[in-house]
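This part shows chain A:
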Amino acid sequence: MPDASQPLVTVHDLHIGAVTDAGRQVEIIKGVSFDIRPGEFVALIGESGSGKTTIALSLMGYCRPGCSITGGTVTLDGRDVTAMTEAARAELRGTEVSYVPQSAAAAFNPSKRIMDQVVEITGIHRLMPRAEAEAKAVSLFRALALPQPETIGRRYPHQVSGGQLQRLAAAMALIGDPKLVIFDEPTTALDVTTQIEVLRAFKAVVQKGGVSGVYVSHDLAVVAQIADRIIVLKGGEIQEENTTPKILTEARHPYTKALLAAVDPVPHQPRSIAGLQPRPPILEAIGLHAGYGTFQNAEPAIKVLKNVNFRLERGRNLGVIGESGSGKSTLARAVSGILPPYRGAVLLDGHELDGDLKERRKEDLRRMQIVFQLADTALNPAQTVGSILARPLKFYHGLRGAARDARVDALLDMVHLPAALKYRLPRELSGGQKQRVNLARALAAEPELILCDEITSALDTVVAAAILKLLEELQSELNLSYMFISHDLSTVEAICDDVLVMYRGEVVEELPAARMSAEAAHPYSKLLISSVPQLDPGWLDSLDQDPELLAAFSRR
Partner candidate 1 sequence: MTFKPTNWTGRDDAAVEHAIRRGASRRELLKMLMASGVAVTAGSSILLRAGAAVAATPVTGGSFRAAGWSSSTADTLDPAKASLSTDYVRCCAFYNRLTFLDEAGQVQMELAESLETDDAKVWQVNLKSGVTFHDGKTLTAADVVYSLNRHLDDSVGSKANSIAKQMTAITAVDDLTVRIELAAPNADLPTILSLHHFMILAEGTTDFTKANGTGAFLCEVFEPGVRSIGTKNPNYFKAEGPYLDSFEFFAISDDSARVNALLSGDIQLAASINPRSMRLIDSQPNVVKSVTTSGNYTDLNIRLDMDPGTKAGFIEGMRHLINREQIVKAVLRGLGEIGNDQPVSSANRYHNPDLKPAEFDPEKAKHIFDKAGLLGTSIPVVASDAATSSVDMATVIQQAGAEIGMKLDVQRVPSDGYWSNYWLKAPVHFGNINPRPTPDILFSLLYASDAPWNESHYASEKFDSLLVEARGSLDEARRTEIYWDMQKMVATQAGTLIPAYISNVDALSEKVKGLKPNPLGGMLGYAFAEYVWLDA
Partner candidate 2 sequence: MQASLIPYILVARRLGIALITLIIVSFAVFFATDLLPGDVAEILLGQAATPEAVAGLREAMGLNQPAFLRFLGWLGGLFTGDLGTSYVNQMPVADLIGDRLANSLKLAGVTSAVSVPLALFLGITAAMWRGSVYDRLVTALTITVISVPEFMVATLAVLIFAVWLKWLPALSFGAEVGTFWALLKAYTMPVITLTFVVSAQMIRMTRAALIETIDTPYVEMARLKGAGRIRQVLRHALPNALGPIANAMALSLSYLVGGVIIVETIFNYPGVAKLMVDAVATRDLPLIQSCAMIFCVSYLTLITLADLVAILSNPRLRR
């Protein structure tokens, strides 16, 4: 064991530069200094672009292509990794310091068996014989609560679930007995119920081994459960650094405060619908079934949605919540006709829509718009913002020329974007701006109903909160209704009146958003609700979930 009084890692005045494709030298890390003591768990937190991953990787002496360490030192266990040769750094990697990637699904080689990849470090560094390494891996699998620890290594990455892969990645990182493990947003891609398992497993293994950790995340609530100390980053600089409890309770920096605020959004205030004459619900689904694959006997091979029913009243918002694979996105596709349901009906404002959008009337299409999760792929990269917004104006309203241009400006204004942005291409916008444009395009149709499919999931918490606020604003201005699909309970709480909880293609429960925690009756709903991390450092440890229930529902 190293001397506990000496820091394991010392980062001193670290500068990392990057060359942009215009040939311009930019500094992405601007003089960062911090220490990590042996056995300590430090969190680097910040939004995307804050430099948290870059700093974490620099601890391994590694910079992504195009970047380079331009100043300062990174001392690991007394040795300056910035001054080493690449070969010497390679010696460190896996043995002194190792890495748990953000997406284990991408970081596992799809064509190699898991065991080969987990024990590869021992082979590269000749740490132990293969058999011994495999035995060690199996014990790590067991410690990480992986199912079938003896045999899981024989599978290929695609044959195990995301949560398991993430834990396997941890096993891969730990097999070389490193002194420092870097966790790079290891739970961001996971469902909440899975996240809990993974977090627990990490915490258990790391604490037992006495290794130090760096935990990179944008989620304060998650970090609160695992980190001793939190470093808040923004724009490549440290904003605030303190122990976890102090950050949570005595945040000084405005940015830290904003982060904290975003974790607990203001609950939605249901709008008054009194005074309006009774009208049919804006959207109603009756016995909806949908699926993929080849049809046999009028039923698809892979059935996803099973008998989904709901009503969405005009001016209200319906949340749909569930984990990946629950069919919530399929529901949006079935409702919008992108994936025609093979049974059941969708009623818009009381009249039945054809299942297939090709058969729907233009007017009906206009009234119900859909907004997708990833603004990156939802906006045509080859078109300017202006022409993206102009198309629905022309298509639905026949607007041309100056009238159309004026309307584009108005739409941008509506989503709080400057009019000059209309000359930009999507890739020149930030994530939040893209999602606003995405929204503005839906608004251009002047819809009555917008299907929002996870529209805040890919955004940083602060940015997501702003989008939610915008949605509220727009609703009151334009008399919209939303069907809001999300895996994030707090988001749904923040905007919806009612919530459908979906599990394996079925609606297990329908609840009023405001009283979800209190009224949830279905075990799955309860599990889901209890799995949302809280800003309390003791939350994870005190969380009392029925392991059988967890096993039954998380099935991964």
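Per the selection procedure, all candidates are chains of the complex that A comes from, given by their letters.
To be clear about the criterion, contacts are C-beta pairs under 8 Å (C-beta built on N, C-alpha and C of every residue); 3 or more make two chains touch, one makes a residue touch a chain; residues count from 1.
Keep in mind the model is a prediction, meaning the values are calculated, not measured.
The contact partner of chain A in this complex, picked from the candidates 1 or 2, is 2. The touching residues of chain A, when paired with candidate 2 in their complex, are 57, 60, 62, 64, 87, 90-95, 98-99, 101, 103, 106-112, 120-121, 124-125, 156, 158, 172.
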